[in-house]
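Missing here is one protein chain; the remaining ones are kept as they sit in the complex.
And now, chain A:
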Amino acid sequence: ENVRLLDRLSSRRAVVGTLYLTATHVIFVENGSDTRKETWVLHSQISSIEKQATTATGCPLLIRCKNFQVIHLVIPQERDCHDVYISLIRLARPVKYEELYCFSFNPKLDKEEREQGWKLVDLNEEYNRMGVPNNYWQISDVNRDYGVCDSYPTEVYVPKSATAHIIVGSSKFRSRRRFPALSYYCKGNNASICRSSQPLSGFSARCLEDEQMLQAIRKANPGSDFIYVVDTRPKLNAMANRAAGKGYENEDNYSNIKFQFIGIENIHVMRNSLQKMLEVCELKSPSMSDFLWGLENSGWLKHIKAIMDAGIFIAKAVAEEGVSVLVHCSDGWDRTAQVCSVASLLLDPYYRTMKGFMVLIEKDWVSFGHKFNHRYGNLDGDPKEISPVIDQFIECVWQLMEQFPCAFEFNERFLIHIQHHIYSCQFGNFLCNSQKERRELNIKERTYSLWAHLWKNRADYLNPLYRSDHSQTQGTLHPQIAPCNFLYKFWSGMYNRFEKGLHPRQSVTDYLMAVKEETQQLEEELEVLQERLANLQKSQSGNNKVKSKQQDRSKQFGLYTSNNSLANTPQEYSNDLKSFPSRSPSQGDEDSALILTQDNLKSSDPDLSANSDQESGVEDLSCRSSSGGGCLPSEDSGKDSDEAVFLAG
């Protein structure tokens, strides 16, 4: 009790409340006569806990989350703080999968619905959509028992001329047995993107089957007489690998390949880069200078650009040159996944739809054995394996969305929620390190699919500017490569997600979605009225003229007047003026992280309340349309809660 929750931006905004620890969450409930603002944090989200030196006010405890939320608590008694600290350390480091939230999460769906949820994304359907199997590509079940490669799926697509013998032989020559397999096939020109891991070539080793495999890939594209082999590592690293008996393809040994290095740094560099960037985000009152220098020193945007550039190179090779590309890094499950999925996104507008994006992640990340557990710490493991690999991919998508606002069917919130759930372990999609492990754990029978959950709430994730017939949504996207370093922006929506004061106070997306809905409603009404008019005119003589009531389209949307009172509180612009009250009576209460009052737990995004018992699982869409944006169920807007708080306080 009597724990204080501090706000980074304003020390005046410390609130006092009670801290609870449950089996699955940390909960802070604010004291207050009418309001009981709650902040919920899933244990899975906790990245690190820091206990700082006791001060006069108490013992500070910082909880840093994987979704970039930072909770700064001050616990009055040092001993209590220590207890909390020890407990959290244990709770945040589960040892068994069964401890994870997804095994106890209950959205109250029946068995069939759960199954249906898992069937929403079907990779076979996807490969068929691409156009395989066909004359050039076949499906191979050589890995049906994971006997060839235990981090690959049971079904992979390989060139027609790749026999089982070639596949097996090639797999023995590849790190982790990850032989070249199809990631994306371009129907239009037969060019493809294949992925693998590094060859175990050392300085001079060769493997006939592996060479045949690459030939097979080339032959599967009659439109080109060579393929690109793209090694996404920096040249130096790749060369160093040779001393360990691994390395990269020698152009002399493999007929008709053009080899290319695209230097993307490894997981350790990326982990440190993110760390440095987060340190900048945690600075108290940084100057513009501090911020920009800090951002530069972290190198984060440079890495994002490197991944993007690689994707662009591959997309160009496929779309413009009609040449197939084989991509690998070291083990073919990190940089390879990033680069293949960025390239696919650029090439194929399907992946820019909501469903398509889910499919993309399922294909290039989940099925191809990206090590979710190791990378995102589902279970307690080696800290050196942790790295923000998929976060970087998600950011690449966001950067693209900023450059091409009409090209994606989904919005920023979709990306943020996906990132959130990769770490939350509330759903079973991103557990373990491979398909094999997930099957062994029976994930599909014991947990729920995130995709079904997101799909159900898809109205929240739509981009109002998306039109499937728009020029931006068709065909390949062509982002500029150089000179456009300045086009990469710092994603404060993600890395400062919970600091609402930093973001634009008004959401264009939400506004436009509301407009779209209202337009639709009005159009429907118009139709109905026109029908009625027609009927009336038929049944009566022309004397009784019934005017159809055309709604005045220019009337101000009442939707958004309430939004103006949304936490429009001035910051601390000056230290001199300490006498300023922190809120003006004319304006609403300020926003803060994760505001979930008891009232709106029902309508708010169940993602973050994760209060399984209260979750209705059925979104109340009607409240949005009729009252005109009255309660947008998004955990980010916190709009309802502000209003509720404001009205109550």
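One rule holds in what follows: a contact is a pair of C-beta atoms (placed from the backbone, for glycine too) under 8 Å apart; a residue touches a chain by one contact, two chains touch by 3 or more; residues count from 1.
The definition used in the following text is that contacts and distances are computed from a predicted model.
Entry comment: the absent subunit's protein name, as recorded by UniProt, is "MTMR9 protein", drawn from "RALBP1 associated Eps domain containing 1", "MTMR9 protein", "Aspartate aminotransferase" or "Histidine-containing phosphotransfer protein".
Only one residue from A:Tyr85, A:Phe103 or A:Phe291 touches the chain missing from this view: A:Phe291. Looking at A:Tyr85, A:Phe103 or A:Phe404, the residue that reaches the missing chain in the full complex is A:Phe404. Note on the undisplayed chain: of the listed residues A:Lys302, A:Arg439 or A:Arg532, the one touching it is A:Lys302.
One of A:Asn128, A:Asn442 or A:Gln506 touches the chain omitted from the figure, and that residue is A:Gln506.
One chain of the complex is left out; on chain A, the residues touching it are 9, 281, 286-293, 295-296, 299, 301-302, 305, 403-407, 464-465, 467, 470-472, 480, 482-490, 492, 496, 501-506, 508, 511-512, 515-516, 519, 553, 556-557, 560-561, 563-565, 568-571, 573-574, 576-577, 579-581, 584, 586-587.
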